[in-house]
Each structure stands twice: as C-alpha cells, then as structure tokens.
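Data block below; observations after.
Heads up, one of the protein chains got dropped from this complex, but the rest are sitting where they should.
Chains: A, B, C, D and E, in written order; residue numbering restarts at 1 for each.
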Amino acid sequence: MSERTIEEFKAEREKLNEIVMKYGGINIKRFYGLDSQVYREGALPSKTKELLGLVASLVLRCDDCIKYHIIRCYEEGLTSEELEEALTIGLVVGGSITIPHLRRAFQAWDELQEGGKAQRETET
Amino acid sequence: MSERTIEEFKAEREKLNEIVMKYGGINIKRFYGLDSQVYREGALPSKTKELLGLVASLVLRCDDCIKYHIIRCYEEGLTSEELEEALTIGLVVGGSITIPHLRRAFQAWDELQEGGKAQRETET
Amino acid sequence: MSERTIEEFKAEREKLNEIVMKYGGINIKRFYGLDSQVYREGALPSKTKELLGLVASLVLRCDDCIKYHIIRCYEEGLTSEELEEALTIGLVVGGSITIPHLRRAFQAWDELQEGGKAQRETET
Amino acid sequence: MSERTIEEFKAEREKLNEIVMKYGGINIKRFYGLDSQVYREGALPSKTKELLGLVASLVLRCDDCIKYHIIRCYEEGLTSEELEEALTIGLVVGGSITIPHLRRAFQAWDELQEGGKAQRETET
Amino acid sequence: MSERTIEEFKAEREKLNEIVMKYGGINIKRFYGLDSQVYREGALPSKTKELLGLVASLVLRCDDCIKYHIIRCYEEGLTSEELEEALTIGLVVGGSITIPHLRRAFQAWDELQEGGKAQRETET
Partner (left out) sequence: MSERTIEEFKAEREKLNEIVMKYGGINIKRFYGLDSQVYREGALPSKTKELLGLVASLVLRCDDCIKYHIIRCYEEGLTSEELEEALTIGLVVGGSITIPHLRRAFQAWDELQEGGKAQRETET
C-alpha cells in the first residue's frame, strides 16, 4: 500500500467506487451520502472534522481511510504541527499496534508536502 | 491485495497453508478442521453460512477472508442482489471504516461475474 | 449486563434512544433510518438478515447488539439449532475472546425460550 | 455502567488508579504521564484534542474512556451542537455497533447538562 | 463487572457455561476442548501460556477473559513483578484504550493477593 503514490491511490479509489455503484442499491448510496455529509462545515469547522476522521481511522488502523483523510487535511490547510499532535493522540489511544499505520500516514503527508514544495518552486 | 487475481489468490493461499502445515501441530490442525466443519450444510443451508462468514469477515475487515467467502458464495449460487444486501448490513454494522474492504469485495465479485460470463460466451 | 432481564433491556434501550433523539440531528436520524432499512425483507429473508446482524455483533463483541438481534431472531421464528449453528460460526471466526458474549447470547435465548414455554403453559 | 453517576464514576476511577500505582512500575507511570501530555494545549486547542480522544474512544467502543472525555469536553466548554457533530462522525466511521456507546455518551452529556442547569438555578 | 468478587465471577461463569452446553452442539464442544488444550504445559510452560492468554485478552479488551487468566496466572505462581511487566506490554501495544481493563486486571490481582495474605494469617 505504501508504494502507491497519492495519484494512483485516488485513481484506484475512483475505479473501485464505480464497481460499488454498479452493484450497490439505495442503502449503500444513502450510506455514501451520509458519509460525505458528516464532514461538512457546521458547528465544527471542516478541518476539525477531517482530523476526527483521521484519528478514528488511525486507531481503527485502516490505511486507505488514513490516506484519504490525510489528503483532505492537507486540502483544508492543516499545518504539520497540528497533524503531528492529532496523530500522537491516535498513537497513545491506539498503542504501538498503530505504528505501521502512523509511518504510512507521515509518508503520505511527506509526499504531499514535498509535492507542494516542488510545485511552488516551479511556479516561481 | 486488490491487484491479485482470484487464481493468484488461491495459489498463494495454498502455498502458505503448506507452510502452516509444515510447522503446525495437532491443535492447529484441529482448528483448521473445525473451521471447515462449521460451514457444512446443517439446520442452516451452506449458502447462509457462507454469508455469515462473509459479513463477519467484512466487519472484522480482513480482505483475504472476505475474498475467500466471496468465492464460496459464488460457488453456492448466490445472486448479486443477495450479496449486495448482505454486504450492506456489514457496512451499516461496521461503518465507513469497512468501505475499502467493501470495494475490494465487490471487485472480487465483479471478477467472478465477468469471468463466468466470458466462460458462458466461449461455450456458446 | 447479564443480570438485566429482556424487559429491562428493552425499557432502558428506549429511554436512552430518547436522549439520543433529544440531542441528535438529521444525520443521526438518517443513520437510525438506514439501520432499520437494511434488515427489511428483500432478496434475503428477514430471518437471514437478523442472523447476519447477530453474527456481526458477536464477532465485534457487543452485548447490547447481540441481545437485540437474539430477540429479533426469536421473533422471526428461528430454531435453537439454527441459532446454535450461526453462533458457532461467530465463535470460530472471532475466537475464544467471544466466549463471554456467546454465554450471554445463549442466556438471553434461554430466557426467551423459557418465557415462551411458561406463556404456552399458562394459556393451556 | 450506565447506572453509575458521574461522581461515582470519578470516585471508582480514582480508587482503581491507586491500585494500578500500587503495582505499576516506571513504564506504566511513563505511559500515564504521556497520556496526559498529549491532550495539553498546543498547536491544536485542548477542546479539539478532547474531541479527538472522544471520537477515538467511541469508534473503539470503550464506555469508560468515552465518559472521561465527555466530562473533559464539558469542562472545555463544548456546545451540544459541537458534541453532536463529533459523535455523528464516530457513528458513521464506526457503524451501528457503536450505537449502545453513543447512547451512553449522550446520557452522560445529558447528566452534565441537567446538573449544570440545576446548579445555575440554585445559584439564582 | 468490577464489583463482582472472584468467587461470584467463577460461579456465574459456571452457570452460564451450563446454558452454553444445553444448546451447544459438537463443534462448540470441540472449540471448548481446543481452548483448554492450548494452555497445557508443552514446549512452553503453562505460566508463559497463561501470560500469553492474559496479554491477548488485555489488548482485545475483554474483562471476563482478563479475569480468568489473572486467576490462572495466580494459580501458576506468577509474581507481581512478572504480572506488571506483562500487562505493561499489553498497555503499550494496545494503548490507553486498554487502561480501564488494566485497572480491573490489577484490582482482581489485588483481591487475589489480599485474599491469599488473609488466608496465610489465619493459618498462623
């Protein structure tokens, strides 16, 4: 999993979601709808909500879910310090069993940071 | 995991089970025996039992176990509608954290469906 | 948990759901709606669906969820043999860690069976 | 668990932590230290950190941990709307298996709200 | 759960196992047999095996299973230092979410230690 780039991850995710929609009925579609609703800006800002989704994914140890929320956190303008503090809470709550996922979380974050840096340099 | 075809999956599973049997003692063998016994036709039909194994595997989020039971459900003549309803129960019980596994479950099912269709067309 | 009778369990469940509804917004209500939809008769009969919910609850080790589905299975006319086969699959998939929950599952089932027997004797 | 009031919960927690400290060595003490450090105000505010702890506890389904973070969220001045949105994310990520814990989470919150209201009325 | 004494725990466990045996078929009995076989003295001593069962139960967070293995560890002559080191591994692997179970583990151990001490004083 760790070898796929973020672009490959997004492409595969989309392709597989199409297969889900090919077979999925009304209830799966409702679940998907609900799943995007709950992260919308509300009493809590989107950034906080993405962090909640990220830490929940870390303690439940799902690499794909972690990567998805890492990307969303990046899009919401999260800083590396904020990310580090949130992931550390996940590490302490979930224990050393989360470490392999923590590694891949920071790897994805690093890929986003380096990609962003490269882009800014190109633009200059 | 999602890249392995069903045939590759079966071959690897068999190869690794041989390694288990190389080291495994009487208790592991008993467990393996028990594990095949409980899915045998009984008061409940095999098809229902495979569905129970499938949904348990989905909520516990084990891709290999899901793929195994998807194959068995296909062999038992499950329809796409029945599969979809069972997996949706797993999705609602287990939450969005099961979605990456749900995707790969439908992907395996799709591979079986398309493979079966191709075979029927060849035979005609 | 094991000391509460089934009637007490139902009463507490209802009381607490009222508190959820006092604070819960549209998305929680949607989730509750979805949660009841997926067990409705469809391509799979309700009885099979309740069994799927039961075994998922056993392997995830949630006593309240197990008790709820045990009651529903009883209402759907499940036999003791069918229940035993389904729970045994849960035991083998989920391991000995499920045994305390398996015990309380059979205890709830026994309470329902004995209660039903008592009622039939009274009616005679 | 749901029958203990928040005061009883705090008292039992303290009593049992004393037993842990009676037997616990340096590493358990270090873990306890780390566990309180990670929720301290930093790049992320304490309130957000308590929400992260709360949602992690909900998806991992630990009633005692949920209750502890509910109390801390209350102390940090969280509103009912913010709590509801955070718990709903936990519900969608973790699925219907979290519902019994969601109920007890709102029950504890309700106890805190009603207790606070009673106190304000007494003070007037 | 924490309020039951060890004697009450054993009595309830036995009573519920009788209900399991009332309904359970051959496969449940085989599982129970296997479950007692794997802790028998072998290449690894019983004491080590009980510790393995205990730490597995702690990270999976099952109070009844923890209590059972704590009693067995006590019967196998484990020292408080050995217990503490084993439980600390469980705490670090499983994270702070195991703390409520860690508390109850030490509480049960304390009850056994104090009970043993009382008995030795009576005998003098």
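One rule holds in what follows: a contact is a pair of C-beta atoms (placed from the backbone, for glycine too) under 8 Å apart; a residue touches a chain by one contact, two chains touch by 3 or more.
All of these numbers come straight from a predicted model, not from anything done at the bench.
Across the entire complex, contacts from the unshown chain go to A, B, C, D, E.
Of the candidate positions C:19, C:92 or C:105, contact with the hidden chain is made by C:92.
The chain not shown here is touched by just one of B:6, B:43, B:65 or B:112, and that residue is B:65. The missing chain lies against chain A, touching residues 2, 61, 80-81, 83-85, 87-88, 91-92, 96-97, 99-100, 102-104, 106-107, 109-110. The chain not displayed touches chain C at residues 59, 91-98. By the touch rule set out above, chain B reaches the unshown chain at residues 12-13, 16-17, 19-20, 22-25, 27-28, 31, 35, 56-57, 60, 62-65.
Just so it is clear, only the chains that are shown with their structure count from here on.
Following the contact convention of this document, A, B, C is the list of chains adjacent to both chain D and chain E.
Annotation: C-E is the more contact-rich of the chain pairs C-E and A-C, by number of C-beta pairs in contact. Between chain B and chain C, the centres computed from C-alpha atoms are 25 Å apart. Look at where the CA atoms of chain A average out and do the same for chain E: the two points lie 39 Å apart.
Chain A and chain B have Cα centroids separated by 28 Å. The set of chain B residues touching two or more other chains comprises 34, 38, 59, 81, 84-85, 88, 91-94, 96-97. Chain-to-chain contact here is organised exhaustively, every possible pair of chains being in touch.
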